[in-house]
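Excluded from the complex is one protein chain; the other protein chains are retained at their positions.
Chains: A, B and C, in written order; residue numbering restarts at 1 for each.
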Amino acid sequence: MKIGRQEYKSSALSTSSADTIVVRGKDLCRELIGKVSFSEYLWFLLCGTLPQAAQRRVLDATLVAIAEHGLVPSVQAARMTYAAAPEALQGAVAAGVLGCGSVILGAAESAGRMLADIVVRSREADLKAAASTVISELRAARKAVPGYGHPLHKGEDPRATRLFEVAEEAGLPDLHRRAARQVEELLPALTGKNLVMNVSAAIPAVLLDAGFPVGALKGVPILARTASLVAHLLEEQTKPIGFVLSHAAAQAIDYDGDLPQGFMADKE
Amino acid sequence: MKIGRQEYKSSALSTSSADTIVVRGKDLCRELIGKVSFSEYLWFLLCGTLPQAAQRRVLDATLVAIAEHGLVPSVQAARMTYAAAPEALQGAVAAGVLGCGSVILGAAESAGRMLADIVVRSREADLKAAASTVISELRAARKAVPGYGHPLHKGEDPRATRLFEVAEEAGLPDLHRRAARQVEELLPALTGKNLVMNVSAAIPAVLLDAGFPVGALKGVPILARTASLVAHLLEEQTKPIGFVLSHAAAQAIDYDGDLPQGFMADKE
Amino acid sequence: MKIGRQEYKSSALSTSSADTIVVRGKDLCRELIGKVSFSEYLWFLLCGTLPQAAQRRVLDATLVAIAEHGLVPSVQAARMTYAAAPEALQGAVAAGVLGCGSVILGAAESAGRMLADIVVRSREADLKAAASTVISELRAARKAVPGYGHPLHKGEDPRATRLFEVAEEAGLPDLHRRAARQVEELLPALTGKNLVMNVSAAIPAVLLDAGFPVGALKGVPILARTASLVAHLLEEQTKPIGFVLSHAAAQAIDYDGDLPQGFMADKE
Partner (left out) sequence: MKIGRQEYKSSALSTSSADTIVVRGKDLCRELIGKVSFSEYLWFLLCGTLPQAAQRRVLDATLVAIAEHGLVPSVQAARMTYAAAPEALQGAVAAGVLGCGSVILGAAESAGRMLADIVVRSREADLKAAASTVISELRAARKAVPGYGHPLHKGEDPRATRLFEVAEEAGLPDLHRRAARQVEELLPALTGKNLVMNVSAAIPAVLLDAGFPVGALKGVPILARTASLVAHLLEEQTKPIGFVLSHAAAQAIDYDGDLPQGFMADKE
């Protein structure tokens, strides 16, 4: 059945013949393989042009920054899934990717949309007023300000600091970085909490300053984390901890429901 | 409950304090972000050392080679999923990743294990005898020879050819590449079919020659395809075709079951 | 690291000893297996009490209504994924489940929240005013009215009609069903379109009338579709069409990007 309007019937990403694969107008084998890095290729896939040096450098920096941070929930989900289903590495990676959500890991896009909104509004007001309005609107709608606060890095998120340095060194304009800093300055007064900018606000700040498309921002933590998941699943093959994780986690939780008459718990 | 032996209770990938994130012994912010590319970081996550130039070059080449090939099944699954559930880009990416299977896209690992097996056995016989034995064993077990034959690229898979050139240019040893070519030479006589080496055999051939871990081979198409999925989902945001794909696909299939009395199909 | 407030450290669903498994206070083996149907058990898992006859009947009806509707996008994603990765049936099912989204298949929860909201507001106004206000608010926020309109069933969705009959026969109160009908009556004037109630509004209408928890509404299409996905994957094992679907879908889409000089498309 025809669902939706179905206006478009074309794609501009790739076509091929028996001997040539075309990606966004270039011959994959003659012009791209062996000539561009994977992150340059990512930019090319998304934007249709190869990145300039500053763009490539910032994109690499964000991917490196967010890929790995230890045994976080997405990694645990992947390692448990792989322990249960080692026949399908792709399933374990998918389970981890599904943890790139709005609460953790996947906030780069919503933070990016907020920063882009502030930058647009600051054209008709000053930056502080624009940021203040946007934060107030979020709070009125009972939404969190995405990209601020971190459970471990409370003084500053060192990845955010470093990403800003890299963007500075690369000579990028700083419109979105300034918006991100402005939000950080306003938050204590507006929320009563000292929420520092975390990596999920820094990533869109530096990438939007580099001209990266806002609709692909969430792809950055997803792609980066995929690399880390593969590394964890490689480790799981020789030093399996998937079921150690689930055992320890289950022990931290009590059962607080009813019990049938005569039920006796086992002694551990 | 304790499942399995639970011998290991450690991981060597990452630890952190409030101000420092450690990845495989290095300080993420001071030593890695802004200093290494994403593919160098992938190698580092997997191997614990940064890649040499030849290793990095070949890894980049494989990731670029396998990322994008048009509207293949994994991409279609992702675009349909995103059209149905635009609230969760991560879900659409996961649906695509799940298509990195043993039949298409995910054969790099099984091909790599076959090539590694041939190389090991060739130490005690010649390469041709080793390859012949391994192929015969696969066929006796009614398993396909992974990494040979392609529905479109029947004369040669240009990506395979190009990856071998890049490995040659990079000056890598060629043990696994020779094994891959040996298999290709033997297949017509052993199978009666002219099955050319495809990208899923070329990827492990060049990566194993570079010292890449065999247990992470399947991660290469998974990671590469993730980049392409993000590009397709970005396009889907402005030129949606997810439901056009499903409509055209459904029209290609007839219903051949029973019908209740009096059922009248609609006229299209 | 501690993420979030972590206030709760308990679960009321299940505990067990070596010889007894407890689910919500009952002994699984002595009181449930062989004594209750799967849908009665679902209700028990969600609510902690076994359903009354009317509740069970309506729950069964909704699960049967939404499970199967031919080669819809979620089914296609699952069949393509299985064709590519037959080693992991669970991966193909997961790919299909991921298509239970806000646009199609997964609208039962948002429709249910809308109906519940209308019922609450109708206590202080009449039903028509409450429904009108809620629809206007959705439209002011540029959100679709969930659960109305269907690409094939334009005159009426026969599943919606039948579900209302079943709820009537079962003698359930009709607060949410009346809200659903009220919305249907108002839509032509408020939107200029004749959007009939579809199964995704009828499911929450009858289930909320039966006392089903609103937070589990989305679980109904997810669980129901999972049954259908298993049936499609069983068929795929003997009559594979996964790659027929992807081939037909790809042929419906043109490439509209640039081409490298000298590129010649293959003749089909």
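Couple of notes before you dig in:
Throughout what follows, contacts are C-beta pairs under 8 Å (C-beta built on N, C-alpha and C of every residue); 3 or more make two chains touch, one makes a residue touch a chain.
Since the structure is predicted, the reported quantities are computational estimates derived from the model, not experimental observations.
Across the whole complex, the hidden chain's contacts among the shown chains comprise A, B, C. Across A:L13, A:V64 or A:A77, the single residue that touches the chain missing here is A:A77.
Of the residues in chain B, those that touch the hidden partner chain are 1-4, 9-15, 17-18, 20, 22, 24-27, 30-31, 48, 72-73, 85, 87-88, 90-91, 94, 104, 151-152, 252-260, 263-266. In the full complex, chain A makes contact with the omitted chain through residues 70-74, 76-77, 80-81, 83-88, 91-92, 94-95, 98-106, 241-253, 255. Although one chain is not displayed, its contacts with chain C can still be listed: residues 1-4, 6-16, 18-21, 23, 28-30, 32-34, 36-39, 41-42, 45-46, 57, 59-61, 63-65, 67-71, 83, 88-91, 93-95, 97-101, 106, 109, 152-156, 158-159, 161-163, 165-166, 169, 213, 215-216, 218-219, 222-224, 226-228, 230-235, 237-241, 243-244, 246-247, 250.
Just so it is clear, only the chains that are shown with their structure count from here on.
Nearest to the common centre of all protein CA atoms is the CA centroid of chain A.
Distance between chain centres (mean CA atoms), chain B to chain C: 33 Å. In this assembly, the C-alpha centroid of chain A lies 28 Å from the C-alpha centroid of chain C. Under the contact definition stated at the top, the residues of chain A that touch 2 or more other chains are 1-4, 9-15, 18, 20, 30, 88, 90-91, 94, 152.
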